[in-house]
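Read through the structure below, which is laid out as structure tokens, and then see the notes.
Here the complex is missing a single protein chain, while all its other protein chains stay put.
So that you can tell them apart, the chains are marked A, B and C in the order they are listed, and the count of residues begins at 1 in each.
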Amino acid sequence: MELTAEKKLWMYKKMYEIRCFELEVDKLFKANMIWGTCHLSVGEEATAVGAIAALEEGDMITSTHRGHGHCIAKGGKLPQMFAELLGKETGYCRGRGGSMHIADIETGNLGANGIVGGGIPIATGAALASKMKKDGKVTLCFFGDGANNQGVFHESLNIASLWKLPVVYVCENNQYGMSVAFKKSTAAENVADRAAAYNMPGEIVDGNDVEAVYFAVKKAVDRARKGEGPTLVEAKTYRWLGHSKSDANLYRTKEEIEEWKKKCPIKRYRAKLIKEGVATEEELDKIEKEVERKIQEAIEYAKNSPEPSVEDIADGVYA
Amino acid sequence: MELTAEKKLWMYKKMYEIRCFELEVDKLFKANMIWGTCHLSVGEEATAVGAIAALEEGDMITSTHRGHGHCIAKGGKLPQMFAELLGKETGYCRGRGGSMHIADIETGNLGANGIVGGGIPIATGAALASKMKKDGKVTLCFFGDGANNQGVFHESLNIASLWKLPVVYVCENNQYGMSVAFKKSTAAENVADRAAAYNMPGEIVDGNDVEAVYFAVKKAVDRARKGEGPTLVEAKTYRWLGHSKSDANLYRTKEEIEEWKKKCPIKRYRAKLIKEGVATEEELDKIEKEVERKIQEAIEYAKNSPEPSVEDIADGVYA
Amino acid sequence: MAEKLYIEALREGLREELLRDEKVFLLGEDIGIYGGAFGVTKGLVQEFGEERIIDTPISEQAITGIAVGAAIAGMRPVVEIMFFDFLTLAMDQLVNQGAKIRYMFGGKAKVPMVVRAPMGCGTGAAAQHSQSFPGIFAHFPGLKVVMPSTPYDVKGLIKAAIRDDNPVLFAEHKLLYRVKGEVPDEEYVLPLGKADIKRKGKDVTIVAGSIMVIRALEAAKELEKEGIDVEVIDPRTLKPLDMKTIIDSVKKTGRVLIVEDDPVSFGWGAEIAAGIVGSEAFDYLDAPVKRLGGLDIPIPYNPNLERHAVPQVEDIVKAVKDLLR
Partner (left out) sequence: MAEKLYIEALREGLREELLRDEKVFLLGEDIGIYGGAFGVTKGLVQEFGEERIIDTPISEQAITGIAVGAAIAGMRPVVEIMFFDFLTLAMDQLVNQGAKIRYMFGGKAKVPMVVRAPMGCGTGAAAQHSQSFPGIFAHFPGLKVVMPSTPYDVKGLIKAAIRDDNPVLFAEHKLLYRVKGEVPDEEYVLPLGKADIKRKGKDVTIVAGSIMVIRALEAAKELEKEGIDVEVIDPRTLKPLDMKTIIDSVKKTGRVLIVEDDPVSFGWGAEIAAGIVGSEAFDYLDAPVKRLGGLDIPIPYNPNLERHAVPQVEDIVKAVKDLLR
């Protein structure tokens, strides 16, 4: 299991793309160009990218309310994503879903979810479909530390293990479920410790180390694909910004936030790539510039896209 | 922690009472005198009695669809129980609840439950009330092996542990949830193994050994009462009869049933009491006779009780 | 044509779809060797194997969500929820996920799944095993809701439900399982969204659903003896709801009684009543629209109380007479 330089650079680029995307969303939000709410994943990029890097192209994911990064890493198109956030007809959901419901069935992204834990049985069901169809696909299920206390987490992991489904559960433990600290929400040291209750492997990984995430998830994906059943991977990470649009951060200290910012997954990986000689400063700068350009293009595309028309308001309720 | 002779004889008597009660219910059911459905606990008497023997008088329990034994052990009155099963006005629920909803708030029985797992958060809430009121009470929560895969089991145990609530979870693992064998429903070796996921002690006990159940639960009750939090106790036992009124037993073998009948908790305890010199054959026979007489009296009472009147049909919906 | 029990016709419908399309599979509690709590799936695991007739743990929310996921990924799951009341445990996956996903995703996903569950009182199962609230689900956009009343309908509609590309809630009734009726030998599928006139008549319209269709037809027979000619309409699917057939009937008879099996308060009968009086039928009404349904109480255990909790044949007869007075 060696990572090619190409894959490494892809991971760097995707993390940077997510970072830029989220920061632009934040700006657009503050400029009142985005409606509703947004949950940004700044600081958690390595988890999304490392995990999805371990998948094959046809594999599926389910995402969460904090799902932009998952979508991007899975191959989501930036113009359609921005367009969706701006509520445009050209958006992934034709402006009907918004941030919490971006889905891209074509790339295997079965969708973000507004219900905490709501995607867990859905991922499990997708994996059941793969097992029945023998299509060789694996489904990766993202959820947060808060979601690990939803009943459906328990029900789903139990079933996935019983039926040896090709699914990998990736908990992005960013230490908080909205304002409630992990310790106050979860009567276990780690989410991964709960894997034993379902007779499945539980792995803890540094969620800010993209390669570590990749290797942990890759192992789980391989196991799943071989028909050996699910794994629960817990990636420890941290959310830099508020929970959603407004958040006074009363529940945590500035120091804690600063401490975690030092562990920036992108900076860390940049240094590593340079040290390992995978890329030079200049090469990475070039990637970044390219990403920034694409992001701006995508925003332009979204801004110039048409609004959905009210006549079509009921389109898509039924097939 | 020694058991007095009195307590031992009480346990014997209660187990015998439950056995007789259930067998009479079976007869009444077959004679079409009981409406609806009934889940009998023949073979599981030691679990109900041993666990409840570990409680103090004011303590509370929540029970299940298979709850006659719990009610009797908690001090439920046989005439009112039979009357309820016969749908009479003098029944515990004025004929409105039937087998699956017998409750006896006065003795601390917060009720059977028709929803598998439905009583688990209710017990947890009763324990929260005790903690808030500082009334020193402990709540004992019964549920089956099938119920351990309900989401609310997970949610409730997590919370009880976090908040160190005075509650003891007793899983009556009778190997089946209706027709589905434990191995096919639960991706864990034992239910008790799941306690670790909630950072609480998990204990496995022979559910057909009434004293073993007593000691295991007593330890848990003491811990709960001291404010040290909940425990998950799993009592391994077996249901002799069908799941409910009709059951062709297609999902298990006659041999398996016979094997377990050999481990009859009542016969076993009888032999033990005699061997230990706690009582003679004659003394135990006398207890049994007395129980049988009371059961018949209770049935008579129930049969002679009036039906609820249709005019009062809406009584008790709202307080 | 052969006479068959409702439960047999339903099982045949499931079996034919399992044979026709390998994407179809069943999952639920005790539906394998046990054959389901009411025996609907008896024999199917022997024929189709444990891979397609799947016994699940007691985890209503997860199995419903698993059906959602499997459906998005191309399968056609049919979930059995053992009692209708337990649907409350699976509500989120059914109404917030399954029903809304397609629209939320801009019309870019299909969720072809069926959730079957038996509703109704009359078996002494008491308050947590006896409610009938299909109307609740009809309120949530994205779902379809079906409640067949005859062997003929249940077979044709379960096949339609399985072939439909949307999530369908399929409400059976415990007391109907043992009801007999004619079922064609050749294959047929009924449309979702088409009411059925179960009996033609000219004096008064009864709109009844599920078990109440049977009782309404019996009441109609009684009333016939007294010269009252009753038309009985069975909406069959609450969603889509075929108001046209109902409105046409009311325009003809000028009087309507709606009969349902659950508390009348905030039940589906209200939607039908409101639909009638919001339509041109309003001008044809010779009497107030009457609803007959259950009392607003949990279902009691005692058989006599239980009987009084929901409409019986004699209550329907009386209500029709009141309406004609």
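One rule holds for everything that comes next: a contact is a pair of C-beta atoms (placed from the backbone, for glycine too) under 8 Å apart; a residue touches a chain by one contact, two chains touch by 3 or more.
Model, not experiment: these values are computed from the prediction.
Touching the missing chain, out of A:96, A:131 or A:223, is residue A:96. The residue from C:7, C:58, C:111 or C:126 that touches the chain not shown here is C:126.
Interface note: of A:87, A:108, A:121 or A:202, the residue touching the hidden chain in the full complex is A:87. Summarising the interface, chain C meets the missing chain with residues 85-86, 88-89, 91-92, 95-96, 99-100, 103-104, 126-128, 131, 133, 135-136, 138-142, 238-239, 241, 262-263, 265-271, 273-279, 282-283, 285, 288-291, 296-298, 300. Think of the hidden chain as still there; on chain B it touches residues 60, 62, 91-97, 101, 103, 105, 110-111, 113-115, 118, 120-130, 132-133, 139, 151-152, 155-156, 158-159, 162, 315-319.
Not every partner is drawn; the one left out touches chain A at residues 35-37, 84, 87-88, 93, 95-98, 100-101, 113-118, 146-147, 149-151, 177-180, 184-186, 250-251, 307-308, 310, 313-314, 317.
One rule holds in what follows: only the chains that are shown with their structure count from here on.
No other pair of chains has as many C-beta pairs in contact as A-C. Between chain A and chain B the centroid-to-centroid distance comes to 46 Å (mean Cα coordinates, whole Å). Annotation: 40 Å between the Cα-based centres of chain A and chain C. Each of the following residues of chain A touches two or more other chains: 151-152, 155, 158-159, 162.
Residue numbers of chain C whose C-beta contacts span two or more other chains: 56-57, 59, 61-62.
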